[in-house]
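Excluded from the complex is one protein chain; the other protein chains are retained at their positions.
The letters A and B name the chains in turn, as written, and every chain counts its residues from 1.
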Amino acid sequence: MPTVEFEGKTMDLDEDGFLQNPGLWSETVAQYFADQEGLGRLTDEHWKVVNMIRNYYLQFGVAPMIRKVVKDTGFELKYIYTLFPSGPAKGACKIAGLPKPTGCV
Amino acid sequence: MLIVQLACPKCGFVIEQYRADQLETDAQKQKRYQYLRKKQTLCPSCLTQTSKLEERRVEVEAAPEAELLAEGPSEAAPVGEGPTATPLCDELERGPWPSHVTELKQTRYHLQMYEEGLRQKKTQWGFGGYTSIPGVASGILMRASARPDIAKGANLVRAFCPSGTFYSTKTLRALCDVADRHGYGILHLHATTCDIEVLGVPKEELRATVDELVAAGLDVGSTGDAYRNCQECIGPLRCEMVLVDSVAMRQAYFTRFLDDVQYPRFPHKIKFKLSGCPNDCTRSQQKGDLAIVGVFRDPPTINEARLDGWVRNGGDMAHIARMCPTRAMEWDGRRLTIDAEACVRCMYCINKCPAIRPGGDRGVAVLAGGKMRGKYGPLQPVVIAPFVPAIPPDFKEVFDLCAKITDVYDEHARRKERLGDFIYRTGIDEFCRLVGVPATAQQMTAPRVNPFYHWTPEELQASRKEGE
Partner (left out) sequence: MPGVGLPPLEQNVPPIALRNYGKWVDHEELRPGVLKHVAESGEACYTVRAGMPTNARVSTALARRIAGLADEFAEGHLRLTRRHSLELVGVDPARIDELTERLRKLGLPVGGTGRTFRNTVSCTGWIHCQFAATDAPAVAKAISDELYEDFLRERYPAKLKISISGCVNQCGEGSTADIGIIGVHRDLPRVIDEEVARCEIPLIVSVCPTGAIKPKPPKSVQVDPERCIHCVACAAPCQGMQIGDPETDGLAVVVGGKAGNSGSGPAFAKFVIPYLPNRPPRWPEVVQAVRRIVDLWVREARRDERIGDWISRIGWERFFQKTGLPVSEKHLDGYVLWPMSARTGVRFHW
């Protein structure tokens, strides 16, 4: 199992690079995931989306619907896809430390 | 190893069997075994009902697990020549119909995964899995492996079939090249929504696979909570029944909705089907979250001269008139009349007799909410608008309505709730009000039988004013 080290803490990742224990998420971890996704340094606009998703998840226990993300951040859907090229449901959720999305049906 | 079998007393078919040692130790199995012994059981083989299953104990040799788990695909295993690594798969190569196993054997697919599935009566593919590559938000799926000792998981890439599902051999060969270069070398032609699937692509080759498919004219998508691939019937490309230009309509769909197709944003998937006539070759009236079906309003036309010739050549008009589902046809042996008021434009007679053709005044019906699964099980889509003009090239009226329907769905539905379940939850009256379509008699099989309407304050106010 791959591991990464942040701020003196060792964290386990699963085979797809998600945190085994999502409770260990921090902003440093988010930046690490962003690098993995090839996004480079996260901008304020990235953070606006990431924080919105993260807060919604902490409050309700589920990822927000994409319409909600668009409304709350005020960004166009296309723009969110420019910020997170693999999409709000995949890339942004990963960076925000949400559970791994699964399923094909 | 001792096996305990429960068998049908009449035909001897083994209904369930257990390993004797497990039966002694496993409480769940014991319970099941006792339950089966006591209850009425339907024998699946001779289909008789029996209350007393026959118990048998048989000694069998333990399965040679080590051999069955041998590594790698079994290309070298010829059919019927001694023991092979994949005896059950080999069995599926027998018989006259072309076999999927024969196809799998010619590729790098790990046949042992399938063989193990057949042997254990359980799929060897696992839950979970996740792949994302930047810029491709839809079109890639992960297949996780529950047996990493046999094969690793891999990805599949979905692409849209070309118009009318026609392929030039150039396109097909390009597709084969992609599958050979990056995948197992096996294609799914097609998956049930008419997507092409290239299977077994490792993550590092996904980008190249997508780029090469797109270069071959096969854009990728059709996964995730987005508009899926739109299926159309062959329509004007080779069918005389077609009432609206289904092929042009699908192209207009991709022109207008490409972003909704490739950037998932809805509560759940939306499958889109286009049929050019009520024969509904795309099965839209069963599977379409959004179903568009060509319809005509004028009664069917009869070509008298052609009918004469057809009957003289042995055409059985009496049979067709008798089989008309609404008994709208009268045939006295010489003259055919169609009762336009009784006719429901089902196209039965049109399909059977070339002298009868669809009438004029053509457009499409828009139905919504079809699906095969989800909360309330299979639901057929319901009529939202019975007649919408279908005007090329952009079919604006039709797609405006579809966009309105998905907007309402997107705004009000819960996450992972299919459109059909959402309509069922809200009620067709409320749904139509939200979408803003007028109620028509064509939307119901009959009006409601309960008086539990919802009256708005405005409606009450109007009555009060009238009374003053």
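One rule holds for everything that comes next: contacts are C-beta pairs under 8 Å (C-beta built on N, C-alpha and C of every residue); 3 or more make two chains touch, one makes a residue touch a chain.
Keep in mind it's a predicted model, so treat the numbers as computed, not measured.
Among B:7, B:53, B:161 or B:390, only B:161 touches the chain left out of the display. Only one of the listed residues, B:169, B:450 or B:463, touches the absent chain: B:169. The residue touching the chain not shown here, chosen from B:220, B:311 or B:402, is B:220.
Within the complete assembly, residues 18, 20, 22, 57, 60-63, 98-100, 102-105 of subunit A touch the chain that is not shown.
Just so we're on the same page, only the chains that are shown with their structure count from here on.
Distance between subunit A and subunit B, defined via averaged C-alpha coordinates, is recorded as 33 Å.
In the complex of the two chains, the subunit B residues touching subunit A come out as 127-137, 141, 223-225, 259, 263-267, 373, 410-411, 415. On subunit A, the positions that touch subunit B within their shared complex are 16, 18, 37-38, 62-63, 65-67, 70, 77-78, 81, 85-91, 94, 100-102, 104-105.
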